[in-house]
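Data first, discussion second: the structure below is written as structure tokens.
Here we show just some of the chains, and they stay where they sit in the whole.
We call the chains A and B, going by the order they appear; numbering starts again at 1 in every chain.
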Amino acid sequence: MKQHDIQIDKDGELRHFLTIEGLKKPMLTGILDHAENFSSVSNRQVKKVPLLRGKTIANLFFEASTRTRTTFELAAKRLSADVINININTSATTKGESLLDMLQNLESMQVDMFVVRHNSSGAAHFIAQHVAPHISVINAGDGSHAHPTQAMLDMFTIRRHKQEFTKLTVAIVGDIMHSRVARSQIHALNTLGVPEIRVIGPQTIIPKEAAHLGVHVYHDMHQGLQNVDVVIMLRLQRERMEGALLPSEHEYFHMYGLTEEKLKLAKADAIVMHPGPINRGVEIESSVADGPQSVILEQVTHGISVRMAVMSMALGRSSLTDGQERGQS
Amino acid sequence: MKQHDIQIDKDGELRHFLTIEGLKKPMLTGILDHAENFSSVSNRQVKKVPLLRGKTIANLFFEASTRTRTTFELAAKRLSADVINININTSATTKGESLLDMLQNLESMQVDMFVVRHNSSGAAHFIAQHVAPHISVINAGDGSHAHPTQAMLDMFTIRRHKQEFTKLTVAIVGDIMHSRVARSQIHALNTLGVPEIRVIGPQTIIPKEAAHLGVHVYHDMHQGLQNVDVVIMLRLQRERMEGALLPSEHEYFHMYGLTEEKLKLAKADAIVMHPGPINRGVEIESSVADGPQSVILEQVTHGISVRMAVMSMALGRSSLTDGQERGQS
């Protein structure tokens, strides 16, 4: 089940972006380097480059997420692509063939890229396995599986502040085992050579599973934060609390909420990250979220650059620009 | 009640596109020829021409249809027009004057074209009768009356595969009498000179009415498909089945579903068409829909070209480009 293979085309270039798993270090570094180029575009008076003019990108959101959709829409527009937003009522269209029929129809309209958000793990892979050769698929979050653009914007933010990955200690705090963000971050941190990755959270983190991912497990935050360079807080998924897997919000904050006091355990120049939107007073204290070590809003800015990078790499591949017209079979 | 007259401006050019009925053969052929030009645009690396830059097109959808709206939106964007999507809650605004007030407001905002989808037959005509002189109206489906861009993309697909219309036998299969698609197709096939048009379906097709349309009625599919060049399957409108006008889905498939076996009755090089979305196993067998004779996905592709053709013809008329500024009265 080498799912990651389908992400790379025959020339070794990025075709789909579904998961960090299986991508090699030069590819991840290439994405970060491309994103650096786009980072300046967003600060210009004219925040727009003509790279994807005449390309059509469809946002297929099977799960509502105004925030994530907006970042992809802005990234696409700043690349001058045309964007179509399609919100899909999950119940009506995700049953087997009807989803594939819908995709084939969009393909026939010469859509070039699908940005897919779905609450089922594997949905973006499933779609990528079935699209026509000229189409690229970007995973904008699938169930508890992966959220690779989020992970790459986190890596971009870390590199901006810490330059090298190879000497860092990074802690991820929260309900890691149910988090697509955490899974993608761990793969990216490993691939980029971070020597020590710690995951800090409640008993839902099983040490044996974590060992497979190459991380160290802490259930006590005071131990886990000792001397780290980067603290990544996860959003508490409140809906999971109902199942009694997690303690109350109050208790959660007491145990795993990032306070100024706890942050002092980390290195003095540690940065604080969060994928947003933050639950103030639940997983993070406001004074920390808004404090001098927080880079949370920078992450949002870098998210546009990273998405521009991934979109332009997938749609600017040499196999698409070698002078051949794309045929209809 | 010469409704079709309002479709043509004083120079004989296409102003509105409401129905195939009443349009002459050179006009239909002209649309097909224009669409051929645009067909290559969608296969280019840069799928965009500046023909309608600075024009504003409003999609007025009184009836939800993501699929149809998407094709019009893509066609407009590939012509470089600005697109406004307006979804209208039928209950709130379609009562008499308030609809006209809304249209006048949009006209005053200098909208150039309304693309109208409505569940009442005649809605697009009503709107066309009341708009200001500079505005064009495209019917994107009105009740059971007409769906002219669908019919023209079907004609485009037939011409691509069969070149000449004048020697063809074409069969349309389904609940023809309640289908706006079928009505528009029959008018187009007649005008383009198809000598034999067959309609195949249940008893809701009344032979006397059909005679007015110049078609031959078959209630038995095995007879109707004999030796045809083109098979057009209609989508079964499931909501009609509740009224007991049609048999059960299972029975419908048995009687009028297109199977590989039944398709053998047609000519060996017959093509299979369907306006989509298809109900697999209801009106068409999957192996036929995905088989070598199916041109269903090509139809979707040609739909963009045909819509680009109609939009650019209506908004590029010489009466609009003779150097006069459009005045506000």
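What to note about this one:
Everything below uses one rule, namely that a residue touches a chain if its C-beta (ideal position, glycine included) is under 8 Å from a C-beta of that chain, and two chains touch if they have at least 3 such contacts.
Not measured: the values here are computed from a predicted model.
In this structure file the homo-oligomer totals 3 copies of one chain sequence, with 2 depicted.
Note that only the chains that are shown with their structure count from here on.
The distance from the centre of subunit A to the centre of subunit B, each centre being the mean of the chain's C-alpha atoms, comes to 41 Å. Interface of subunit B with subunit A (complex): residues 42-48, 66-67, 70-71, 73-74, 77-78, 276-278, 280, 286, 297-298, 300-301, 303-304. Against subunit B, in their complex, subunit A makes its touches with residues 53-56, 82, 84, 86, 97-98, 101-102, 104-110, 320-321, 325-328.
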